[in-house]
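Yeah, one chain of the complex is gone here, protein chain that is, but the others are all in their spots.
Each chain gets a letter, A, B, C and D, in the order it is written, and its residues are counted from 1.
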Amino acid sequence: MSRLDSTGCALALLIVGATFLGWELGVQFFQAPVYILPAPSRILATLSANASVYALATLITLGEAVVGLLLGILGGVILVSLISLWPGLEQGVMIVAILVKSTPLVAIAPLLTIWLGFGVLPKVVLVAVLTFFPVLVNMLSGIQATEPALLEVFRSWHASQRELFRHVRVPYALPYVFAALKVSGPLALVGAVVAEWTGASGGLGRLMWLAYTNLNLPQLFAAVFILALAGISLYALMVYTERRIVFWQHR
Amino acid sequence: MSRLDSTGCALALLIVGATFLGWELGVQFFQAPVYILPAPSRILATLSANASVYALATLITLGEAVVGLLLGILGGVILVSLISLWPGLEQGVMIVAILVKSTPLVAIAPLLTIWLGFGVLPKVVLVAVLTFFPVLVNMLSGIQATEPALLEVFRSWHASQRELFRHVRVPYALPYVFAALKVSGPLALVGAVVAEWTGASGGLGRLMWLAYTNLNLPQLFAAVFILALAGISLYALMVYTERRIVFWQHR
Amino acid sequence: MTITIEGLSHTFTTPTGRVPALRDVSLQIRQAEFVAILGPSGCGKSTLLRLLANLLRPMAGHIALDGLTPAQAAATKRIGWMAQHPALLPWYTVRDNIALAQRINPQPQRAVPAVDDLLALVGLSDFASAYPFTLSGGMQQRAGLARTLALGADVWLMDEPFAALDELTRESLTLELLRLWQTFRPTVLWVTHHIQETVRLADRVVVMSRRPGHVHTEKAIGLPRPRDDTAPDFQPLVRELRVALAAQS
Amino acid sequence: MTITIEGLSHTFTTPTGRVPALRDVSLQIRQAEFVAILGPSGCGKSTLLRLLANLLRPMAGHIALDGLTPAQAAATKRIGWMAQHPALLPWYTVRDNIALAQRINPQPQRAVPAVDDLLALVGLSDFASAYPFTLSGGMQQRAGLARTLALGADVWLMDEPFAALDELTRESLTLELLRLWQTFRPTVLWVTHHIQETVRLADRVVVMSRRPGHVHTEKAIGLPRPRDDTAPDFQPLVRELRVALAAQS
Partner (left out) sequence: APSLVPTSPAQPARLSMTFMAGYKPQANLPFVGVYLAQAKGFFEAERLDVTVEHSSGRGEHMQLLTAGKAQVTTQDAGVLLQRRLDPGLPLVSIALIGQRGQQAFVALASSGLKTPQDWPGHTIGYKGTPPPELLALMKANGLNPQALSLVNVGFDPRVLVTRQVDVYPVYKSNEPYLIRQWGYDLVQWDAADYGVPSLGLAYVATEEVVRTNPELLTRFLRASLQGIRYAAEHPDEAVDAVLQYTGPETDRNHMRFMLEAELADAQTDLTRQHGLGWQTREQWQGLADMLVQTGALSKADVASAFTTRLLELAANQARP
């Protein structure tokens, strides 16, 4: 379904076009003031006028998001490995994970700043904290869904949990993991922005914070557009990678 | 694996106990001041001292979270149905979904208040916006992973896309959907809290906001504990429901 | 339905290369004819049925079912295909699996076998409300068979329907199937590895060559029905087909 | 390995009720004996093999493999089980699937068949680097067979290993297998629906009754090897077994 076929592309353009057109016309029609909802044309104009500023900020934020995402994925995978090798750990790990997940970022951010300083490190950690959970939950679900017929073969071989994990459970869970990555990708960007929101010296999050506190909504939404574009690119990258890696599913 | 067996429970208690003990001792050992990281004992004391306040706030937040989650699930499922019935829509829908997902809540919150007033409605909508995405992405992945042998049978029957969706794709995607729900459950709570953070008249988010701006961390973390407990309950509920509904997988 | 196959070829493209599965297959099948297909493993029998059932598109050649393309024929909902692996829906009981086939293929114009009769026919009455994953291999195959028969189709495309069954179940089901065939008069393509079975069942046996498969021998089975393994002409036909098949190995 | 089964019973609990699969099965199998098992579909043959392979725990009765419980025997990595449905790993090529069996079951003490030899034996040399989902049903089954043989196990628990194969492939594989059996001298339990095959292969044939399965008849096949279908004693044995089986239907 995800094939980049021409009708799909055309329809995508149509839908996105219609969304933006509706937005533009809605703003015109209701005469919405720019400090409440700016028109897309205005946002794009702002974007192109400040292209270099946004480019730099995007680089910073993207860097934090990607590194944080990788850390988050690693964390999720490590936890799942633990649970898979010692299934008794599952409930305990999940409880602690949900505890971490339930703590609002604003409560952890200062702690991280105190421990890790004002640099990018606390931002990266925040992104990791935000993104590990979908990976953990999805991969665990995939692991637990593994086709019983395959498990039986390995049990008849008296294979170790490690062998089972590596040769059966992980490949079987890959589509689940990719689903998680498609969720975590855009989430990582949002996380990086939220982390920068207070107390960063650069990045889209800071730009957005400044824009919002100045009620400069075109600038805020210009950053949103970049975020969306980056999110869509990350998503497309995941879809593409999945197609190559999980080749046995997309026959 | 998720069976509520006694070793699992014992280990869970052990892990959670160890986490809290480590936290408590860490706080004592480093003499961490209470405005930086309060000890769990202190948090629990705060919680029990204000039990009725927290109970009321929890009810409000939980209500918003659950209704918003249901809305979000509905939204995700409707979008997946559309994509499944007209596969050409996929790219367009995903692009718009990621655009929505990338918009920070603070940017839309005032708009929602303008449209929906100061009550719980905008909070519910924010939760829905936050939670529909994992459902959309996961269910779509599940739909697209459907066992080709089953699809072939339906194609040989010249079944409609609707029949295929209902009898094959949806049941096949259920484990993916449940994985999404396990992610979205705690997310819904966080979403409700964030939504209340901006000027609600009640709920845990408001409590947390007040506590945080007064740097009253025991109060903040008391709310975090409630959130975590609610998140764990929601998660456990999802696990239990999955076991009953997706019975063919847990043989 | 009459089936006309002309110069049919099909090649698969796999991650590791191209596999020619069928080459220049031509066959004429009359209305209500029972044609058995024999051939070495991997020679393209399942591929042939998939092409007829509109699950694959032919890369060369031509298929007509009563003059319709496979796609058009599929749209008439008169094609019944039984896969080599029984692909039952694990979330439905055996009965629901069979009933679903009828629900998705409603045949308002014609009588179709009742679900309970089919369950009895394949010996699964006791397992009507069992879920597929609690069935033995042979039971799953019989459930799949019942599901295909439930369609009341005009063309039966059967891919090794008895492979997982013991001789006696096989023989009794053979009789039941012939009865159904004589009632509903479908055109049957019957893929099997059981030479005796072809002589017991078919009007004509097609022996396919090794991959890429093409038609090697066609042999009309002129024996009167009901047929008897101990009839004097029976074993010579079996031997003759075995020799034809052996020429492929 | 010698296998002793005493009073073995097994009942499945399913969402829709309890299904007794085996009742009071007792069998003695000698070291390097080739025992074929015949029985109607659903009588518990696969369940019996699963119990021996430590995939199910018996609910009553006793199993000993060289005096070990199935769990202990499984830990020695000398048990080879072949499932009724070939459960190949779709993410590995045919060769890797087979090689993996050897990697997870290393047998430092003993010679095991080489992967390439096994591929040639089952006729899949050309498909060594193909992925399982591009194989035909019979090819998948042969890959599964090769994977089980690759273990070099002392006990072969084979669940209808030739069900999806044509007569000729079946016959040639029979010969190859007998050769391997005579080289490695494993104890073999061979579930099949093909009566002729049992007489061709086995030292002894066990006929099981309908569900709940128990041992109905045991028949030693005294014919000298290599055996010939046309030998005077062959067909009478086939007929005798068919009669024994028919008593179950």
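Points worth noting:
As a working rule, a residue touches a chain if its C-beta (ideal position, glycine included) is under 8 Å from a C-beta of that chain, and two chains touch if they have at least 3 such contacts.
A quick note: this is a predicted structure, and the numbers were derived from the prediction, not measured.
Taking the complete complex into account, the chain left out of view touches A, B. Of the options A:A39, A:L130 or A:L217, the residue whose C-beta touches the omitted chain is A:L217.
Residue in contact with the omitted chain (choice from B:G8, B:P38, B:P110 or B:G231): B:P110. Although one chain is not drawn, the whole complex shows that of B:V27, B:L207 or B:M238 it is B:L207 that touches it. On the side of chain B, the interface with the absent chain consists of residues 33, 35-36, 50, 53, 106, 109-110, 113-114, 117-118, 197-199, 201, 207, 209-211, 213-216, 219, using the contact rule stated above.
Contacts to the hidden chain, counted on chain A, fall at residues 33-36, 109-110, 113-114, 117-118, 197-201, 206, 209-210, 212-217.
Methods note: only the chains that are shown with their structure count from here on.
Within chain B, residues 148, 247, 251 each touch two or more of the remaining chains.
Looking at chain C, residues 15, 85, 131, 133 sit in touch with two or more other chains. Taken as a graph of touching chains, this assembly is arranged as a ring, one closed cycle with exactly two partners per chain. Across the assembly, chains come into contact as A-B, A-D, B-C, C-D. On chain B, the positions that touch chain C within their shared complex are 147, 149-150, 152-159, 163, 167-168, 171, 247-248, 251. For chain D in complex with chain C, the touching residues are 12, 14-16, 19, 38-42, 45-46, 84-85, 93, 123, 129-131, 134-139, 142, 159-160, 163-170, 172, 193-195, 242, 245-246, 248-249. Residues 50, 53-55, 74-75, 77, 79-81, 83, 85, 87, 89-92, 100-101, 104-105, 131, 133, 151 of chain D are the ones touching chain A in the complex.
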